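For this depiction, one protein chain was excluded, whereas all remaining protein chains were kept in their positions.
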Amino acid sequence: MKNRISALLLGTALTFASANLALAQDKTVKIGSLSDQSGLYSDLGGPGSTLAAQMAVEDSGLLAKGWKIDVISGDHQNKPDIGSTIARQWFDVDKVDVIVDVPNSGVALAVNNVVKEKNGVYINSGAATSDLTNAQCTPNTVHWTYDTYMLAHSTGQALVKSGGDTWFFLTADYAFGAALERDTTAVVTANGGKVLGSVKHPLNTSDFSSFLLQAQSSKAKIIGLANAGGDTTNSIKQAAEFGIVSGGQKLAALLLFLTDVKALGLDIAQGLNFTETFYWDMNDQTRAFSKRFSERSKGHAMPSMVQAGVYAGLRHYFKALEALGGNPHDGTKIVEKMKSIPTEDDLFGKGEIQPNGRAIHPAYLFEVKKPSESKGPWDFYKLVATVPADQAFTPLSESKCALLKK
Amino acid sequence: MQALYAQLLVGLINGSFYALLSLGLAVIFGMLNIINFAHGALYMMGAFCAYFLLNIAGIGYWWALIIAPIVVGIFGMILERTMLQWLSGLDHVYGLLLTFGIALIIQGVFQNYFGSSGLPYQIPDALRGGMNLGFMFLPIYRGWVVVFSLVICLATWFLIEKTQLGAYLRAATENPTLVRAFGINVPRMITLTYGLGVGLAALAGVLSAPINQVRPLMGADLIIVVFAVVVIGGMGSIMGSIITGFALGVIEGLTKYFYPEASNTVVFVLMVLVLLVKPTGLTGRAA
Partner (left out) sequence: MSALTDDTLPITPRAMRDEMVAFGLMAVLLAIVPLTGIYPFFVMQALCFALLACAFNLLVGYGGLLSFGHAMFLGTAGYVSAHALKVWALPPELGIIVGTAASCVLAVITGYVSIRRQGIYFSMITLALSQLLYFIYLQAPFTHGEDGIQGVPQGYLFGVFDLSKPTVLYYVVLAGFLGGFLLIYRTINSPFGEVLKSIRENEPRAISLGYKTDHYKLLAFILSGTLAGFAGSLKVFVAQNASLTDVHWSMSGEIVLMTLVGGLGTIFGPVVGAFIIIAMQQYLAGYGQWVTVIQGVIFVACVLTFRRGIIGELARLLRRSL
């Protein structure tokens, strides 16, 4: 009797062990690239992000080692409902392990909750909201590339240091714009600059002339654009019309991407200042990657920083999986591993993932070239200043992330 | 005080777009009894047309001002011939639903091919730069938009209210059967009217191309504001819609100065107030 029980126990133990072994050696991964495939953010992320994910899979070398990795893509259409439904279905039905990209803050936060509930992995590259690693952080989320705090901080700090010490803000009148203005104001005043005033404009304004007139008469050296998307490009375009830049004032866009500069044209965008964490023409490695990327992308576009972030984030994810010896299909465990390995890749350089899920790396303040300085169809930026990784992002002491209070 | 003058002038610029668009809506409504939900999409097509003319055929702004309204106007007439005309005799609401569907199709197709971020279109060389008016720096192009749209609005008013053709049009609105008895081809007149209204929208699109990014959704939100303008003004008179358009632009401009937070809601709030006081709109006839 006693023997039988111990045999039984041994048997169960063995089964458990082999189950664990099987789990550890499971080498299948499914990646879901969830993005805006046709709307406002589609040039920024969209199909290009899916391509970046595929390139990350190919470059990881895991396929040759017998791993089976699939990439699927979905279109959240900038609707939080659709985004969270797709994410839920991916986990429940399609057995997706990791969701990448997800631009649009509203959708990103909705998906954030689903990933946590399903214990998946979430490598966000496209969304701006710093809440992902702050008040709403989860043990399943890594936020790559950028966030509002970083943009405000780097742009504000670098410009004040280079002499732009008086500011006027053009702020989109909703939570996002207010956050950008607040964070930038804090850093401008901390560095000895002065904010002369600000004007709130409604979202999706087609006419900025009256706001620009107020900015112009403020005589501030820097006009900070705390808005996004069409609002930013329209205000830049109309600022050119009102002769603001030629009148000696500088425009600082707090959120602007390579694709926006492309859409504006150098004629109008010249002289504009803003921050990004990746630009294709930084060094040999970024140029090599971007060349391979553009050969396969729609319209031969260069990668945006969001797409680069998808690539780099996934490469790091694969490193963690390799270190674990297989895919445990346990999001928390994988993200923990990702945080324990320092990050290093061709595109973002050296960095780390902080305990709240924030991936940190250097940030760069760029100025858009004059048309005469540009040597090619994608030659847009010149580097003005570099902000080191540890200064660019939210200090852990200021983060309200629950993961930090242990 | 100087800033106030500047805001008034800036308000007039926006008002010219409202006026051109609500005028087109009023012209179409008067003849077809249809509220043209596709108006915003056709306005967008006008801007895209200017973009294509420049980037494919190398045809500049001035010719675009003439060609784009004609091209889009013909497109509109095809729509009227193939679809809208089948709705006569049905509830007006079907016209709204049909044109809403058409707007979705047009905007969707453009979004598929041109993304959402928009394409650049430069201000023509002759209208670049600005004048210092003392109280403000007025970009010449903005001044041109106000003057030109005012001329177009008045010309349209003259065409409809003061010419023989306009007289037929107005008569056909009141009593199509009787006008037909005079040997006038009423269906053709309806088609031409729709083309005219659509052409006005396309013209507004060309005018706005150098100011705003040329985007597939540039007309989608604008059209809702114009609807509110139309409700405020009532669609009874051509002059009424022109004046309301400009007036609301100015009011919106003033709001941007005094209380910018409310500048995109002020037109809707005004609409509610007008409805409470005079449900038929400021110039409207009783339904």
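Going by the order they are written in, the chains are A and B; count residues from 1 in each one.
Convention: a contact is a pair of C-beta atoms (placed from the backbone, for glycine too) under 8 Å apart; a residue touches a chain by one contact, two chains touch by 3 or more.
All figures in this text were calculated on a predicted structure; none of them were measured in a lab.
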Pick from A:I31, A:V71, A:I86 or A:L321: which residue touches the chain that isn't shown? A:I86
Which listed residue (B:L4, B:A57, B:A167 or B:V269) would be found touching the missing chain in the intact complex? B:V269
Can you list, in ascending order, the chain A residues touching the missing chain? 37-39, 42, 73-75, 77-82, 84-86, 88-89, 92-93, 104-106, 109-110, 112-113, 129, 131, 136, 173-176, 202-203
Quickly run down the residues of chain B that touch the omitted chain. 35, 83, 86-87, 89-98, 100-109, 111-112, 224-225, 227-228, 230-231, 261, 264-265, 268-269, 271-272, 275-276, 279-280, 287
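In the analysis below, only the chains that are shown with their structure count from here on.
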Which positions of chain A touch chain B when the two form their complex? 38-40, 42-43, 173, 199-207, 209-211, 213-214, 216-217, 229-230, 233-234, 237-238, 241-243, 259-260, 263-265, 267-268
Where on chain B is chain A touching in the complex? 3, 6-7, 10-11, 13-14, 111-112, 115-120, 122-123, 129-130, 136-137, 139, 141-142, 208, 211-213, 215, 218, 221-222, 253, 256-257, 260-261, 263-265
